[in-house]
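Written below as structure tokens is the structure these notes are about.
Missing here: one protein chain of the complex. Every other protein chain is in place.
The chains carry the letters A and B, assigned in the order they are written, with residues numbered from 1 in each.
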Amino acid sequence: MSLLEIRNLRSVIKTRDGEARAVDGVDLTVKRGEALGLVGESGSGKTALALSILGLLPDGHGRTLPGSSIRLLGEELVGLEKRRLREIRGGSIAMIFQEPMTSLNPVFRVGDQIHEAVKAHRDLGRGERWEEVVRLLREVGIPDPEDRARDYPHQFSGGMRQRAMIAMALAGRPALLIADEPTSALDVTVQAQILELLKGLVRKLGMGLLLISHDVGVVSRVCQRVLVFYAGRIMEAGSTADILTDPRHPYTRGLLGSRLSIKDRRRVLRPIPGEVPEADAWPPGCRFHPRCSESWDLCAREEPDLMEISSGAEPERLRDASSDPTSGGQAAVRQARCWLLSGDRSRVG
Amino acid sequence: MARGRWLGIALPGLPQLLRGKWLEGGVALSLWVGLLAVMLARFDRIVEAIQGGVDGRVAVLTLLLVLVGVWVWSWGSVREGRSEQEAGEGIKWGILPGGWAAFRSNRMALLGLGLAISFYLAMVLTPLIAPFDPLSMPAFEEAGDMRLRLAPPSAVHLLGTDQYSRDVLSRILYGARISLTIGFLAVAISVTLGTFLGAVAGYWGGLVDSVIMRVLDMFMAFPSIVLLIAIVALFEPSIFLVIAALAFTQWPFTARIVRGEILALREREFAEAARALGFSRARLLLRHLLPNAMPSVVVVATLGIGNAIVLEAGLSFLGLGVRSATPSWGTMVDQGRAYLLDAWWVVTFPGLAIVLAVMAFNLLGDGLRDAMDPRQGTRVDP
Partner (left out) sequence: MLVYAARRVLTSVPLVLGVATIVFLVLALAPGDPASVYVRPGMSPETLEHIRRNLGLDAPAHVQYGRWVLSFFRGDFGYSLASGMPVRARILAVLPNTLILTSVSLCIAFVTGVLVGVVQAVRQHSFLDSVLSGASLFFYSMPSFWLAIMMVLVFSVNAGNAWGWPVSFPPSGMASDGYELMKATDQLRDRIHHLVLPAFTLALVLAGGIARYVRSSMLEVIRQDYIRTARAKGLPEWLVVWKHALRNALIPVVTLVGVYFPLLLSGTVFIEYVFAWPGMGRLMVESILLEDYPVVLAGTFLFGGMVVLGNLLADLLYGIVDPRIRHGEG
């Protein structure tokens, strides 16, 4: 059994003109001890996806539609009763966010905030709890943890704050950690440290990790598999190595082409033209087609399914109902949602 | 459409109502019907008023103007028909960035506006609509009925009578003139003074700013009523004193807001651009910075009117306010205190009038403030 199985997740965000489908039919699986990356631009709906898992979409601002399924070790989370959901939050699944500056409560000491999490999810005596707080801080690499636990968040640097957040997330010994842009607000050197920390923790604790970022580089450092997310759907999936060296979907290629790299000194920056469409106004047909340089008529008319592709051999559609790019046990499974990559040449013609 | 037009001639506001434009239609129709009723029921008064003093003439003039205005507006809007919707909402409320639309959707603010306008309209039309002379004491006239003293609310005296058998409703109507006029004038002066000082402080900065701010802090350290009491006690009592004293104690509130706005605006891009173009400092201040600060000033002024009304009522209540034949609402409360348990209406209704008037301005001010606030509420970033 996988750690996390998501099937047909659809979540909506409330806008002035109604409800917008920020997440529109997503399947994914995270296995124990696996680090899965989710890459997408701002506005693609990836944060909504992350929040949906724990039911954290703010009441009145968003909700997960029925028909979605999110299973943690077999337990269905969608529509779960409040008390059990709270046990899972911070307990079996923990989440860290983008802005460590504002994600910690400024009026409570860091140690107290971690202690709160420990108290909520672990069965330890008083003294043991405080020892655990110190131990957690040490584990994430904060020096002098006994002293620092008594500090307030504003007395920590950005990187240390994020470490503290990770410590707080680990307090409940989660089986799965969701990290939503954990490094985007940090300096580059600190970014590397945090990513290494995450990588190490995944290995050491056998945790599952869902790492979400707009930066492919960040994801590639830590994760074995990558999902490319756009306009509420998965556009391409594959192992990190495959995606980086041989991106197939035009969007993925565009993403990688718009990255800066020391090595590409002479190459021109090639941004993807256009903007991410608003969540309540997905274009017809393939959602990427307006910005795609290789689109055909079919792309504008009909939306492709997520199809399995493999390098070289005949591309073929998946036969079973699930289009989950991460099931099946092979990290090498590649999928893409693009007519150009499908085997049905006659339709593209 | 022709039928609508004919309807519009006879009953302005009705066609708009029928078309679903509740707000405009409702207001126009009620104004029309109400004022017509006044005209018909009080025709004799109108004749009297025209021959009487300025007071009466102004009232009649206003009555006619509003009637004509409503009619003309209705006629015009019926004629435009559908195109009016596309052409926008008519008056361009340029000073509200959120726009008339934002203000209009705020029902509380509209209620406040409606109440405020009603108050001022009633104030002007008082000679025509007040049921009795506020000074007349029927109980003390020949063959007067002593039972008319402290009479509870009835069909004749809608809000009862006071200890001198004077009609409470009429006194409230006439009293509105004092309270509302003083409120308005005091705020006009204090806002002007405050804007000037605040703009100077915000724009010139440095020593000038520090000095003005210190003075401001000193003034704001006094509970308004306390300083007012002291001033009124030491100077010659008169209506001018009350207005001046109110202005003197209230200017800091406006000044502080204006200073803040000017400070913020000073550093914005368009100010930089204007400076780069070589505008003189005064021109920059007057033509560019101040107009942008105006929305905030309007909010402060509106809320300030409510505040001034309460303060004036308080002064009158203590016996320190304007002394005149027609009483201020505060004075009415003071005079009625002795009879509180026997005739609760003498104290209650004037007080309610104060509350309603202040609520109107508070609602209006809050609504204006919300209309200016560009924030639309939370959005979860995807």
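FYI, contacts are C-beta pairs under 8 Å (C-beta built on N, C-alpha and C of every residue); 3 or more make two chains touch, one makes a residue touch a chain.
These numbers were taken from a predicted model, which means no experiment stands behind them.
**Q** Among A:Leu49, A:Ala94 or A:Leu197, which one is in touch with the chain left out?
**A** Final answer for the missing-chain contact: A:Ala94.
**Q** Out of A:His154, A:Arg203 or A:Arg301, which touches the unshown chain?
**A** Among A:His154, A:Arg203 or A:Arg301, only A:His154 touches the chain that is not shown.
**Q** Per the definition of touch given earlier, which of B:Asp44, B:Glu236 or B:Glu267 contacts the omitted chain?
**A** For the chain that is not drawn, the touching residue is B:Glu236.
**Q** I need the residue numbers on chain A that touch the omitted chain, in ascending order.
**A** 54, 56, 86-91, 94-95, 97, 99, 102-108, 116-117, 120-121, 151-152, 154-155, 165, 168, 172
**Q** Can you list where chain B touches the absent chain?
**A** Within chain B, the residues that touch the unshown chain are 214-215, 217-227, 229-236, 306, 310, 313-314, 317-320, 330, 333, 337, 340-341, 344, 347-348, 351, 354-355, 358-359, 362-363, 378.
The rule we apply is simple: only the chains that are shown with their structure count from here on.
**Q** State, to the nearest whole Å, the distance from the C-alpha centre of chain A to the C-alpha centre of chain B.
**A** 56
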